[in-house]
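Apart from one protein chain that is not included, each protein chain of the complex appears where it belongs.
Let's look at chain A:
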Amino acid sequence: MPQHTFRLNGETVTVDVEDGVRVLWVLRDVLGVTGPKYGCGINVCKACTSHVNGKAFNPCAVPIDQIGEDDEITTIEGLADTVEGDGLHPMQEAWLEHDVSQCGYCQPGQIMAAVALVNRVRAEGRAITDADLDGIRNVCRCGTYPRIRQAIRTGAESMG
């Protein structure tokens, strides 16, 4: 069986798994990293949103053989370690401040998408707009959308 090596949450991992298996299942079923959730498997619901090399991506839509040795995958479990200090990531703190989560199933994906959105908007040298927030595709069946919008604005501020 082919071996695949990549960076996951700051560490190098090697897995034995067939080419073509989507990264989501490598994470969840092979490595036991269950923060990224399954909600559709076709890049629609965004529950699995994680980062590859600092950008948001949906691992349900990426075969493992497209990930190379130098690629760094960050899941919700590794998000806090991408910032200084021992605490949570400012976006996670903002989520707590606004008590966003209900069932919580969508929230790892929401937070990972939010961090990427803030980074992108910042790179473009501007502030977050309602249109940016409208463009977030992540489904929340519990309907926490308004609190997500508030938390992203708070998180963006404290991301400095």
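One rule holds in what follows: a residue touches a chain if its C-beta (ideal position, glycine included) is under 8 Å from a C-beta of that chain, and two chains touch if they have at least 3 such contacts; residues count from 1.
We adopt the following convention: contacts and distances are computed from a predicted model.
Novice: Have a look at "Xanthine dehydrogenase family protein molybdopterin-binding subunit", "Putative cytochrome b6", "Cysteine desulfurase IscS" or "Sugar ABC transporter permease" and point out the UniProt protein name belonging to the hidden chain.
Specialist: "Xanthine dehydrogenase family protein molybdopterin-binding subunit"
Novice: From the list A:11, A:86 or A:134, which touches the chain that is not on show?
Specialist: Only one listed residue reaches the unshown chain, and that is A:134.
Novice: For chain A, which residues touch the unseen chain?
Specialist: 17-18, 21-26, 28-30, 32, 34-45, 47, 52, 55-63, 66, 75-77, 80, 88, 92, 95-96, 99-108, 111, 116-117, 120, 130, 133-149
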